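Excluded from the complex is one protein chain; the other protein chains are retained at their positions.
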Amino acid sequence: MTTAAISRSDFWLRFSHSKNAVIGAIIVTIVTLAAIFAPVLAPQDPGKVSILFTWEPPGDRYTLGADALGRDVLSRLVWGARVSLLVAFSVLSITLVIGVTLGMIAAWSRGWPDSLIMRTVDVVFAFPEVIIALLIAAVLGPGTLTVIVALSMVWWPGIARMTRSLVLSLREELFVEAAVACGTPPWKIMWKHFLPNIISPLIVRASIGVGFIIMAEATLSFLGIGVQEPMPTWGGMIRDGLPELRSDPHLALAASASLGITMIGFNLLGDGLRDVLDPKGAR
Amino acid sequence: MPGYIARRIGGLLFIWFVAVLISFAALQFVPGDPILVLLSDQSGDAALEARLRADYGLDRSLPLQFIDYIGSIADGSFGLSYRFAGREVIEIIEGGMWITPLLAITALVIAVPLGVFLGIAAATRAGQLADTAIILLLVCGISIPNFALATTLVWLLSIKAGLLPVAGWGSFSQMILPVVVLTVPPVAYIARLTRSYMLEVFEKDYIRTARAKGVRDRLVVWRHALRNTLVPLLTSIGIIFGGLLSGSFVVETIFNIPGLGRIAIESIFARDYPVTMSVVLLFTVFYSLINLAVDLSYALIDPRIRLQGQSA
Amino acid sequence: ADLRTTIPADPAMVDPITYSELVAGDVMGNIYESLTGLDAEGNVVPMLAESWEPLEGNLGFRFNLRQGVKFHSGREFGAKDVKYTFEQLLTPGMKGGLGARYLDVIVGAEAVKDGSAAELEGITIVDDHTIEIAFTKPDVLFPVYPIYIMDAGIVDEHGPDWASKVSAGTGPFTFASWNLGQSVELDAFADYWGGAPAIDGVDFLVVPDANTAMSMYEAGEIDLLYAPPTLNRRILTDEALADETLRVPAAQIRYLGMNENVYEPFKDINVRMAVCMSIDKEAMIEGLFSGAALPLNGQVTEGVAGYNPVLEPIPYDPEAAKALLAEAGYPDGEGLPPVKLSTTEPNKNEHIYYASQFQEVLNMPVEVEIVERATHIKAMNGGEVPFFAWGWSAGYPDALYFLSQVWYGPSPYNRSRWQDDEFDALIEQAFETVDNAERYKLYNAAEKILIDDYGTCPLTVRMQVALVKPGVEGVSLSPFRFLPFGDVTIQ
Amino acid sequence: MALLEVDGMSVTFKGLRGSIEVLRDVSFVVEPGEVVALVGESGSGKSVTSLAIMGLLGKAGALSSGVIRFEDTDLASLPPATRRDIRGRDLAMIFQEPGTCLNPVYRVGFQIAEALVEHGLCDGAEAERRAISLMERVGIPAASERFRDYPHQFSGGMKQRIMIAMALACNPRLLIADEPTTALDVTIQAQILNLILDLQRERSMATLLITHDMGVVAQMADRVVVMYAGEVVETATAQQLFTAPAHPYTRLLLRSIPTARVKQDALPLIDGTTPPATDFPQGCRFHPRCPLATRECAETKPDLTSVATCQAARCLRLDLPAEALEEAMAI
Partner (left out) sequence: MTALLQLSGVSKTFRVGAAGRQTDLRAVRDVSLDVHPGETLAVVGESGCGKTTLGRVMLRLTPPSAGTLRFDGVDITNIDAKARRELARDMQIVFQDPYSALNPRMKVADIIAEPLVNLGMSRAQVRERVARVMETVRLPIAFADRYPHAFSGGQRQRIGIARALAVEPRLIVCDEAVSALDVSVQAQILTLLKQIRADTGVALVFISHNLGVVRFLAHRVAVMYLGSVVEVADSEALFTAPRHPYTAALLDAIPEPDLSMRGKRRVIEGDIPSPLDPPPGCAFHRRCPLAGDICRKEPPPLEAKAAGHEAACHFAETELP
């Protein structure tokens, strides 16, 4: 593993020298803080309906305007960050656990467990993700859980495949053979030798993945199977705001901008991390 | 080689079968019985309901229904649509069947060279301002949701400027906007991949060898480096194609293109399961065929792979 | 030139026998005609029947059919076609659609339905253009029922899948082609009895996405747009579109269903009153519907025969509502068990508003639940849904459509299970009362019982919004969607 | 006139923590037709020296002082295009890893002919003909068939032969060979080294042979340049180096090589390790490991001083008798 050869102090030094990583990290931190402190930061109750102020443009009453039910857009954005990140992090955790476990098992065992896992991966890959999501949404009914389950279904094979290929090359490393020679049992080899050595490419992938998951949630919302009311989500806000793009652009714009900037943040962070963690990076 | 292809095709048949099985099974759990959808307001009428169930063979056991469906695939009709009384599924999907892959492949054919070009432009300027600018542009490219991009483009180019038709299918001008919207994310993705693969290849010993021979910088990049990045790039073509197929759902809806993506959404919402299953199967078929093509084309690009396929 | 407009989906069918849904109706209304039709105000006017009179004891009608009407095939329209159509609708295996349910009162309908007879016993062809239809019980509204009459010869001539090839109606347009997923195209019928249309045909483009349809209208790719409610705000706030906008209230009631069998507190009239009084309809119409609605006071809409214009609105009065709730034993909502306000995705915002009002004004523990449409309808039909707002569109322009289907005890569509014997008796009596004025009195009496009992909260009447390009004349938007486009001209 | 003259060359690399001087004041000459060996342990700067001569240091590295004269042209001052033209034609290079130095996706024939075409020396068909004869010359059987094969179809030794054919394609005046045989088996290594010697004589080409293997030096070199920690510590003829090494490092190094010729019971040890470029010691860079080091060695930078004709060393204690080292180590 080439990525393995970076010390901790070097990491921060390289990190601070990578424009992408720093800008990305700043954006991600802001969004994450907004999500965590949504209850404090949101100026109003995001569900508060004010039928007399529907589509109120940005101004004193509502900093970023109000939506079709007169709810405060800024508050909904902040709470929306919460939902987006909740979905993203849940999906990531689930897919990482499943994907990494199965990927490691596949690579370690070779033989039939490998075939079984990789054929399953092939099948899932061959299903367009929207169809998977639609099917799951149809089964579970639309909602946060659906989005999480659907996106997890879509995402784990990628992680499993990546883990498998990383581990396949790792298991040729001498230190793995050394561990076997020392009498280390397989589960411990996976846990102590494989995992720490694949974690950084996984982190890179995860950080880029977060952006895509947030976007995927938005797309599912657009197709009507995303996270449901009363939970505000960016995707839902964009969907609701798009028809009114000309008469009242503030809703769609605010949500699109938040989504876009967050995507940019995670992507830059991921790209930056890739450069930072690659010892033969551009610099 | 023929043995290899036979084995691959066997694998494909298996995947297709599993795809049908999974979609069939999944649809059993979907709330919103197709018959209830047909009945709509009349869903209190038990006699009518029973009659309809019998008409569509839904009163039979699940294994029998599944066998029926497989049989209908074999005879090419793909079963009867629930939504369109008396119509075979093939009639409903045959119009859209080629539209979605056509769109996806067109987008791919544009995206790959463009993305590679941008990626190389960034890689050869690694660390410079131009590199940062290109990366930023690319990240923006993937960060704009396709439905937002589509809406904006329609407003600017079709309504304001009147240059292109808003929607529909059939003429070349109607293809432009959907293809552009579909192309943006893969361009960005391919460019970023190309950039990182290029940077990796630039470190390779054979690049140094080429320079030591006195080969011009431009040739070093385009001749010696590029071809070595194509193999890993090809690997991601499958994923990109999958993304394009998924993208077709939104793009076909917004641009009102009667392709498989729109048919899929309509049929799922209308609980027209035979159509849904057939569309799922077709998507799976397209996707796995592209992957097969990709695998076969490795050998064209990288001679090492050809030898492994033959002698080993 | 062709008139270009959109439909939100492919029609499920284009034949008059299985005809059973809205989009198909939009298309087929231009191809097929019924015994009677509507004018722009929603009044019943003679179409294929020039006149009709009840048979003895109100047990049937004699129709004098219009002379000189030609089918698209060129054949003359006559009594045999009416009989043929009715029999086809009832024959098992033909999957008779909407039209079939109006025919149950005809003598011998049961026998045809269960396959024991091929011909309808109750129909007598008096001569080529006179037909008598006998009933088992009085149904004074029979002439109003919209049943598309088809060309009796067509099936023999073209086989069972004739509908996708030829057209079998008498309307101003003939079916030309149906390009699945793209469009349905109609051609003008030169021999139309009402005079050949001025336009060459009608193109119905299949455009599921409302925003796309709107963009197409703006870009001039279509001439006419029947706007779904999601576009209302965009259209009504755009001054540039003001001259192109048509606004006509729909013949559709919207009510709040409170099923006391499922949610105990609704048994108390005070609770029902409190609920009704906590909705601010005026504010909702402005804020949520951008003005594209009217408040509804009773359970019959304007433009439908039997409408009562003098009903008092239920006031928006939060204080009174609170007081009523306290009187019912739930001061400040205390003691109210939680309840779900169920609906489908498109009606989400409206329900969120109601729920927010109930929570705010009454402190009622309400939660909005979004359900898949068919499941929701099944549950409502089954009387399982405690609390919902739903609509009901008139299938023919008579108040009885609403009253007998939504509130009449035995009706399968009595979704909130409100029941009152006196009301039911009035409805039954109305079916036998030929005299219109007499009958309308019965309607008003029944409606008053319903309203006074707060068996429902009348909500709003949806405003239909349509856009017509300048230069397109003669489009009429009735309370029942567009009238056929036979009189349309395009410059 | 020297073919190549490196004079006072220093090379720095830009890193995250500032610049690192990897080479300092490196000077040596290569006369036409001779084999000069550049030896030293890993990290001593051998490869950087060769890359600096080739002008292939990349973006991060730069010549911070000194001149590199090739046939009296100052290479560093040439415009990039001219420099590129010399590279590959007059100055050729082969590398350590034959496996990774050939482009895996092009036929070997093409890769050999490429330099000829690039430098405009002949057209495609002629280049192909010459490539085949080169392949024959370096001892690849059935060259006219194997011409169309890909690198992975050759063994390591054959790949290195192809690399040599590639480097020789334009008849260079100077061949730089950076550890050309380290990756190969002993028997194959011997074949390749003999081949290089033959070709070098045949074409009266000068060779700068980079290696860390004193055995290879003994078999090949006319003159030797010993590097330690980015500096040249000794230059000498091969004869002088093996019979009378001057610098303590050279002396220790020669003796710590286990030989298969005789049975040894113990190896003299040089304590410690080569310092990394970020952390070169003050004064004499070898002093922390040198048994002869004094305080002065830790403070004063020694210069390269002449000890005999053609022999110079960078040490402050050259005046000590040869036995002094033995005595110092015995303690």
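The first chain written gets the first letter, and so on, giving A, B, C and D; residue counts start at 1 in each chain.
FYI, contacts are C-beta pairs under 8 Å (C-beta built on N, C-alpha and C of every residue); 3 or more make two chains touch, one makes a residue touch a chain.
All figures in this text were calculated on a predicted structure; none of them were measured in a lab.
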Considering the complete complex, of D:T100, D:Q239 or D:T294, the missing chain is touched by D:Q239
Among D:L253, D:C290 or D:L325, contact with the omitted chain is made only by D:L253
Touch assignment to the omitted chain, from A:T101, A:T120, A:T184 or A:S247, lands on A:T184
Listed in rising order, the subunit D residues that touch the chain left out are 41-42, 155-158, 185-191, 193-194, 212-219, 238-239, 242-243, 252-254, 256-264, 266-271, 273-274
On subunit A, the omitted chain is touched by residues 1, 4-7, 173-175, 177-185, 188, 192-193, 196-197
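In this section, only the chains that are shown with their structure count from here on.
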Dist(centroid_CA(subunit C), centroid_CA(subunit D)) in Å evaluates to 93
Dist(centroid_CA(subunit B), centroid_CA(subunit D)) in Å evaluates to 53
Note: subunit C sits from subunit B at a C-alpha centroid distance in Å of 41
Expected list for subunit D, residues touching two or more other chains, is none
Among subunit A residues, those touching two or more other chains are 141, 242, 246, 283
Chain-chain contacts, ordered by label, are A-B, A-C, A-D, B-C, B-D
Subunit C contacts subunit B in the complex at 9-10, 12-13, 18, 21, 92, 95, 101, 161, 179-182, 205-209, 211-212, 215-216, 218-219, 221, 372-375, 377-378, 381-382, 412-413
The residues of subunit D that touch subunit A in their complex are 16-17, 60
Within the complex, subunit D is touched by subunit A residues 10, 13-14, 17, 283
